[in-house]
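Notes follow the structure.
The complex appears here minus one protein chain, its other protein chains still in place.
So, chain A:
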Amino acid sequence: MAGLELLSDQGYRLDGRKATELRKLQARMGVFTQADGSAYLEQGNTKALAVVYGPHEMRGSRSRTLHDRAVINCQYSMATFSTAERKRRPHGDRKSTEMSLHLKQTFEAAVMTQLYPRSQIDIYVKILQSDGGNYSVCVNAATLAVIDAGIPMRDYVCACTVGFVDETPLADLCYAEENGGVSSLALALLPRGGQIALLQMDARLHQDHLETLIEAAMTACKGVSKVLDEVVRQHLQEASVLTGE
């Protein structure tokens, strides 16, 4: 860690960004024809692929059917080549199961499940290259995929990971920053109403700093939502040109 300054005196981070600057976000919807909805999203060097199947009839245990709303089933997995050291098990380990549960919780808050009783919506997210902010990239990619599938949502779900270094909040952490002993907070937000779908933090942070950190996270998420909105509108424009409207 010696010599690696997460925030230099001039206010620049390891990759040259400013404290509140997000990484470059590029996304594309409708990458797969077989699935109902799909999206590919790149945030800096982190690449994620999200695929949505549904709403369809409950598969597997019929007993888990809910009579008044749809069940959301998420699976998070990482490709074996996504990290610097080869990952042996793509899914099924504890971290992936935990992430899947978090994604499920996030999307249950946003997707209008009461429109599809007794059915199931599957959301599968795969990380192709991991460079920090895995959860946030997954949520953003999955939002686009759900929109591509035509499933109604209350609002976009945008997520961002923020950290706290030297009294300054850093938005959109990369891998080196995440592992550099920074207290990080992951936040999933529904931008229009300003409602938080998921908040997760597991590090020590002084109570006074919490408010600034959440504020910074919310601003970052609103920035992400603008980009996602652009992507959706452009995709819609391309699709309507193809169908000749």
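As a working rule, contacts are C-beta pairs under 8 Å (C-beta built on N, C-alpha and C of every residue); 3 or more make two chains touch, one makes a residue touch a chain; residues count from 1.
To be clear about the criterion, contacts and distances are computed from a predicted model.
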Identity of the absent chain, which is to be given by its UniProt protein name, from "Tubulin epsilon and delta complex protein 1 domain-containing protein", "Ribosomal RNA-processing protein 42", "EF-hand domain-containing protein" or "TMEM9 domain family member B": "Ribosomal RNA-processing protein 42"
Sole contact to the chain not displayed, among A:Val51, A:Ala197 or A:Val224: A:Val51
Omitted-chain contact residue, chosen from A:Thr80, A:Asn179, A:Gln195 or A:Gln237: A:Thr80
Identified contact with the non-displayed chain, of A:Ala35, A:Val162 or A:Ile214: A:Ala35
Residue, one of A:Asp122, A:Asp148 or A:Asp172, that touches the chain absent here: A:Asp122
Hidden partner interface residues of chain A, rising order: 26, 28, 31-35, 38, 40, 42, 49, 51, 53, 59, 73, 75, 77, 79-81, 86, 90-92, 122, 124, 126, 128
